[in-house]
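Only one protein chain is missing; all other protein chains are in place.
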């Protein structure tokens, strides 16, 4: 089912949380709403399922305008951040609840619940109560309950926030698998860029109630529309250097660096302020344009080492390099470099050139 | 200050949580106690600072036996997981508390508190109350309060567990910086391998109340003593394949693979069961010994792509590769390989050969 | 952390404080089945005479069994009213954005701790006016309305502890507001519901002032009033009889408590431990 949000505005009292938002979730795709807390992503989710009222704008499910349809009749599956399992019911009763409310026959219920349990791999847990389940299992039950009615869309509100690191990794691929197998349209709300990048077909990145960019994950990582997006995506995060255009070059005085502007970027007039985004994988020993500095911190991550490099003006660049038997120790002076083609160029307002 | 734990045993009722543990924390080093929840790492921490009683064994601070010294007189700084700031006091009062308890003079207190605030960069927050601070700021205050008495050692109980991903990254290097600047011996309790690897000089990995291995992070990642350690360290995690030794080779029947045993490993007798650990960075397209499979899940992480590969016997290998403009899609058949020298060989009991 | 603190002084202190109370009850019981000569401390013979009210009526008074029945009806009715009203009203208070909600809650609290003696004369007049003076029905209504504020507060505490998301999940699953309340929320406040029921029943059982003033007649008399009337009868005051009736009256309460103390404790947890 395709979901269309048209001119959505939401206010809490005098505060406008979301202003005139437009968004389309395509049939069968998983779309992430990604943004820092308070950016309005959960409000958008709750507007789709009908828990939050829209002050202005409309929602369409396919061709149908459901703006004024009660929540109960929208037939949307929601997985809440806390899973919101019913603590006094068994797993089977939890999953069956949406069907018993509809007064389905016992056979139908049993069949459908069984199918769902199989889909999310919890066949052995049907008689347990929620408090006897691990976080990941509760997550699976919540997913089964949300899907048992064969809803038109699945909404996930920070589904991995309550899991530990190991389980998060596992449930990431599990949720994605279930979504792909059922072919359902899904919206994922998250503040974790890794989750958004790894689970979804497209990401809509939000800030202060506005959608900044909608794009495929790899595309958004490589071609962020502004510096906020660039700094939000990527782990370890990007670092920035400030410079000024001078004769087809960007001059960064603080570190005595002069970089040619790459060919695919239109050279701005002399004197324009420019912000350079340097991702850790693009600040490397063998790159030509050297930016000398001192190692201030070494993070050993097993497979790779992350170096924090203090430049002479006090700013910081990060470099990630394959693991080495003898990593550099803090205090070492290094003379690593960058390549202009790999850097991101932003103008004063933060827009990418 | 050097801390020595000798033959430490701890029981809760009939349950022996820690049995006969020996551990030395060297002067000025940061040592991580790493392990899954319930492995006894926090109990060890609390035994060092005196909150938990030791049923058997002794603790030495330098030459001094402090086994029966009350907590108050051990002079150890502790940062609790919840920070445990005093909610009715301002930041300055919180940091000053350990000194006011000692009845230090007002000038001394003011001076020391000021120095600490500077060390952890919270000079501007001194008049705020804990509830007005962000998680990272609370962390800094807790750190300052723990250090203001110039303690002999600093204990950190899951200090990053309550922070979001971004802040965790920042506080990781901040805590390490403060520890290095003060040169204090420190013990870090964590269940997160990334934290342990990136912050500490040495890691003591624990399981079921026993220390399995104590080593430097890079060393532990490359030469884990057993398969539990290998699977605990590394993100994305290692995958395992089961095989049998046959004429200087390891044969993995399920995937029709025959691998020569590398030279530095003594070849076990024919018929011995062998477990092969394959880290994601070592299962790559250009490696010689091919293990064909099907892509089941693609995680796009921006800088890199992680592929889950289903082998024909249903088991799973992971491969991490540099980002590509057009990543493979699920369902694609691949024929990637491994190199025996990069793999980890474990015997039946899990011990590395 | 226990080794930071010596706790034997506390144990000793608490024991010293509790012993006299237990002692008192034992003596009370012994007194009811023995006779003691005036001026002596120790009882001299066993007797069941002080328990005779169980099988014969005391002169000028109704049967103790009728009083017991009245007390039972009173306590049960109060319980039912309190339970049904407070389980619905407090849900509304906990969940809905009613205007003046805060003021209303404060009002409820004020009503609860208002000195009832100043209220009672007004209540007396009202009951007499509408013809419910000296009826069980009237005193039940009064007691129930005096109990309600506390009941609503207690249940509200339990409702507040039920996560908001569970109700939203129910709505999302297609259930109506009523089904959500009845099938998803109510089962989770069960501990509070049970505790409040027990509490109301025991409160009703123990009530003295209201029945004494509003329903003193023999045929609607309750056990507490029956007991008190034994003292006020100056001519034939039988102290041992008084003690026996007292014990008879208190026994169900003690038994109730012994059986249900854990449920009752839920009230003090205010839902957080429910």
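Think of it as A, B and C in the order they're written, each chain with its own count starting at 1.
Definition applied: a residue touches a chain if its C-beta (ideal position, glycine included) is under 8 Å from a C-beta of that chain, and two chains touch if they have at least 3 such contacts.
Just so you know, these numbers come straight off a predicted model, no measurement behind them.
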Chain not shown: contacting residue from B:84, B:126, B:251 or B:298: B:84
Missing-chain contact, candidates B:61, B:97, B:283 or B:345, resolves to B:97
Where the missing chain touches subunit B, by residue: 49, 51, 71-73, 75-78, 80-82, 84, 86-88, 97-98, 101-102, 145-146, 149
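The rule is simple: only the chains that are shown with their structure count from here on.
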Nearest whole angstrom, what separates the Cα centre of subunit A from the Cα centre of subunit B? 26
Give the residues of subunit C that touch two or more other chains, as numbers and ranges in rising order. none
Which residue numbers or ranges of subunit B touch two or more of the other chains? none
